[in-house]
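Yeah, one chain of the complex is gone here, protein chain that is, but the others are all in their spots.
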Amino acid sequence: MKPPRFDYFAPASAQEAVSLLAEHSDEARVLAGGQSLVPLMNMRLARPSVLVDINRIPGFGLVGLDDGQVTLGATVRQGAALADSELARRVPLMTAALRHVGHPQNRARGTVVGSLAHHDPAAELPAVALALDAEVTAASARGTRPIPAGEFFVAYYTTALEPDELATHVRFPVAAPNTGAAFEEFCRRTGDFALVGVAAQLTVDDGHVRDARLAFVAMADHPIRARKTEAALTGKAITPQTVTEAARLTVEEDGLEPADDIHAPADFRLSVLPVIAERAISLAWSRATAQEDGR
Amino acid sequence: MAEVHKLSITVNGEKFEHWVPARLLLSDFLRDTIGLTGTHLGCEQGVCGSCTVLLGGEAIRSCLMFAVQADGAEVTTIEGLGEPSQPNAVQRAMHDAHALQCGFCTAGIVVGLTGLLQNCAHPSSEEVLDTLGGHLCRCTGYVNIRKAAAAAVASYAAEEE
Partner (left out) sequence: MAVQARPKYVGGAVKRREDPRLLSGRGRYVADIQLPRMLHLAIVRSPMAHATISEIDATEALAEAGTVAVVTFKEIRDAVHPLPSIDLFPDSKPALHTALADGKVRYVGEPVAAVLATDAYAAEDAAELVGLDLEPLPVVLSIDDAVAAGAPVLYEEFGTNVANTIRQETGDVAAAFSAAAHVFEETFTIHRYGPVPMETRGVVAEFNATTGRLKVYSSTQFPHLLRAFIAGTLSLPESKVQVIAPDVGGGFGAKCEFYPEEVLAPLLAMRTGRPVRWVEDRREHLISTTQAREQKHKIKAAVDADGTITAVDVESWTNNGSCMFTLATTPASIFSAMLRGPYRIPNYRSVSHSVLSNKTPLAVYRGAGHPQAAFVMERTVDIIAGRLGIDRAELRRRNMLTSDELPSDRGTEIVLAGKVNYDSGDYPRCLSMALDLIGYEAFPARQREALRAGRYLGLGLCCFVEETAIGPFESAIVRVDGQGKVTVLTGCSPHGQGHVTALSQLVADEFEIPLGDITVLYGDTDLIPDGFGTFASRSAAIGGAAARKAAAKVKARAMQVASHLLEVDPADLEWADGEARVKGDPSASVSLAAAAQAATAMSAPLSEDFGFHLTGEDRFQPAGIAFSNAVHAVITEVDIRTGKVDIQKYVVVHDCGTVVNPIIVEGQVHGGVAQGIGGTLLEEFPYAPDGQPLATTFMDYLLPTVDDIPDIVIDHLETPTPLNPYGMKGAGEGGAVGAPGCIVNAIADALGPLGVHLTDDGPYSPAKVLGLVRRTQPGG
């Protein structure tokens, strides 16, 4: 399976990259890690006539650690992000999710921002971005604009990025003290895309949940923020009972439209969602309380 | 007239310069342009791991990269690791454990495990399985591959001491 022809550019600056996108727009695709795009090109399902390779743009590979937020440039590799202990402390939910993203051979090239921009609905990182209210910076010849995660993920393989826009950074808020994060997914085989996934983060104050963030993978053609479940957890001291009750609420969240495909029918995903949510919430809770107890 | 790009690349310590079409995959460049056919194509989709090479010392799937992207890079293929008379620790361990049958997926696994051990002298068993999880084998059923990987980890650790 060989890809069709295309014109290839490897710009040396963000400015060059966006002017290429401005010129070629609908005909162009951005190449970062290639772990999602190149298989589609090899199968001739994606046929961009122009490829803009952003891997040579200095600065795109940087991780910025500021007070209160973490910024990842467009070519920060998933593998490097996973191995980064500073990131693990500050954005534990992302670290937890990265373990489930493919295998090391994919993570060596795949990028965090690229996974968000590609938006496979069974991918793990979009749910993390949504749960954390992350913000993507989009750049074009017209300037830059921030796109909050809540607006970023539109539909299968579709984001709020315009055809001439490039995602240059993603910003994650730093987790507050006494926060526990967990990412659980259900797959046919380890490392596969999720059939069902739950990203969960709980911040605890004096034995009660002060902040609950929950998002689902593969339960619609975009990640779903589980507001009802979050509300049910907020203010509570988590017991096995509250976990079970909260998990039951997950299937009542708005906008659930799980896919029906050869790997699983929709009703299967709905059946398994509460099971996975239970695991994620329990684990996030035990990690949060371990922090609070100073363990 | 297809546009070509200049590619300067070091493979197994040897420098190559070629003009390549943009769409030429790194795997095909290695196999067809410079004749290193030890890297195999099992899917061209990034799943099977038969095409694994080291890019800057890190295991990657060469079927998911265009050759032109590797301009200026250092690549190691199976041909650059050990020799029949002087196998590396991973090759020795796989031979001892009967961890190969038809040999088609083997080079990828040798490269993948060698890359892991070169970057991480004491990987946990989870890390080893995570690397192995990126390789499909249809002949061995993995039982002996796991044994070989454990033995290779142990012998790397012993060599270090």
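Observations
Order of writing sets the chain letters: A and B. Residues in each chain are counted from 1.
In this text, a residue touches a chain if its C-beta (ideal position, glycine included) is under 8 Å from a C-beta of that chain, and two chains touch if they have at least 3 such contacts.
Keep in mind that this is a model prediction, so the values were computed, not measured.
Contact with the chain not shown here comes from a single listed residue; of B:10, B:101 or B:155, that residue is B:101. Interface with the hidden chain, as seen from subunit B, comprises residues 21, 23-24, 28, 31-32, 35-45, 47-48, 50, 77-79, 81-85, 87, 91, 94-96, 98, 100-107, 110, 129, 132-133, 135-146. The set of subunit A residues touching the chain not shown comprises 1-2, 4-5, 43-44, 186, 188-193, 195, 262-265, 268, 271-272, 275.
Here is the rule we use: only the chains that are shown with their structure count from here on.
Taking each chain's centre as the average of its CA atoms, subunit A and subunit B sit 29 Å apart. Residue ranges on subunit B touching subunit A, taken from their complex, read 2-3, 5, 21-23, 25, 28, 44-46, 49, 52, 55, 58-61, 63-66, 68-69, 112, 116, 127, 129-131, 133-134. On subunit A, the positions that touch subunit B within their shared complex are 1-8, 10, 31, 34-35, 38-39, 42-43, 51, 53, 55, 79, 102-106, 108-109, 190-191.
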